[in-house]
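Here's the structure, in structure tokens; my notes come after.
Here the complex is missing a single protein chain, while all its other protein chains stay put.
Letters A and B name the chains as they come in the text, with residue numbers starting at 1 for each one.
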Amino acid sequence: MRRSLIADASVTFLFHGIIVVSLYLLFVGHNQPGGGFVGGLVAGSALALKFVVGGAASVRSAVRVPPWVILGAGLVVASVTALVPVLLGHAVLDHAAFEWKLPLLGKVKATTALPFDIGVYLVVVGLSLTALEAFGDDAESQEAEA
Amino acid sequence: MNVLLAATAALLFACGTWLVTTRQLSRIVLGIGLLGHGANLLLLLAGRRGSAPVFGTSDPEGFADPLPQALGLTAIVITFGVTLFLLAMAYRSWQLTGRDEVEDDFEDRFVAANTADAAEVDDEEHAVHAIEQEEGA
Partner (left out) sequence: MTALVVLPILLPLLGAGLSILIGRRALGQRTLSVAVLATIVTLAAVLLVRVDRDGPVVVQAGGWPAPFGISLVADRFAAIMVLVSSAMLLAVMLYAIGQGGVERERVGFHPVYLVLGAGVCLAFLTGDLFTLYVAFEVMLVASYVLITMGGRADQIRAGMTYVVISLIASALFVVALAFVYSATGTINMADLAGKMAELSPGVRTGLSLLLLAVFGVKAALFPLFFWLPDSYPTAPGPVTAIFAGLLTKVGVYAIIRSQLLLFPPDTFPGGLLLVVAGLTMAIGVFGALAQDDVKRILSFHIVSQIGYMVMGLGLYTLAGLAGAVFYIVHHIVVKTALFLMAGLIERRGGSSRLREVGGFVRSAPVLALLFALPALSLAGLPPFSGFVAKFALVQAAIGESQWPILVVSLAVSLLTMLSMTKIWAGVFWYDADDTLVREPDPNERLGGPPLMVFATAAVVLVSVAVMVAAAPLYALAERTAADLLNPAGYVEAVLGTGAGGGAP
């Protein structure tokens, strides 16, 4: 596979930035546009960029955890978050808000919707990884055959 | 504006329907995509138009109806995921048969053959079995 130097260098440069943006979107999601799904998609697009320049191998080196583990963990986190209020006697998916004073960061507000969003984020990232894994390998092996 | 968007949805439906009725799988996948987009566009059109419904950015009286947007987003995600699956299937079908076409149903031919002459039935049956075994291999 021929690699383009410009694409290679710029993706190395961009990748971490995009991941940070995706995490930002994940955390502001409760009160502003964003959330687990959008954040997950942004992270997925960063991984897709990795795939475009370096193939499945470079995606695998960036994320060492198998895709289905991420997918399963996300599903577990999201469904547990939905379940907890039910077990406490509230409505399903009900949430509560907390505020802490932390050193350096100042006042931090978090809601229990956040774990749900994190679950969604993991599911989306896991799905994009699975798709890259499933389709990516075929393309490479065929190029090798050709 | 709404008429224009409604016309766009209509055009998407027309093109999608035409593509779905063809025999090539790649066109069918595209057609399904267009149909999905048409439907999602209609869903967006169902609500009131206005400014972005983010609390604190403008007067809530002038907000667009956020519900169809949320529904539309969900529907788009579903369309996207399912189209991906459809592409994977079309790809698998191409891998298996080497053709980008919808295959005939052998069982239907088999049943149709049963109504033909007794002599023809045997031939047809053997042919169908041969094809099936070939496929199974």
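Operating definition for what follows: contacts are C-beta pairs under 8 Å (C-beta built on N, C-alpha and C of every residue); 3 or more make two chains touch, one makes a residue touch a chain.
Since we're looking at a predicted model, the values are computed, not measured.
Contacts to the hidden chain, counted on chain A, fall at residues 68-69, 71-80, 82-83, 86-87, 90-95. Although one chain is not shown, part of chain B still touches it, namely residues 16, 20, 25, 28, 32, 35-36, 38-40, 42-43, 45-47, 67-68, 71, 74-75, 78, 81-82, 85-86, 89-90, 92-93, 96-97, 102-103, 105-108, 110-111, 114, 132, 135-136.
The criterion applied here is as follows: only the chains that are shown with their structure count from here on.
Taking each chain's centre as the average of its CA atoms, chain A and chain B sit 28 Å apart. Across the interface of their complex, chain A is touched by residues 54-55, 77, 81, 84, 88, 91 of chain B. Listing the residues of chain A that touch chain B in their complex gives 31-33, 37, 127, 131, 134-135, 138.
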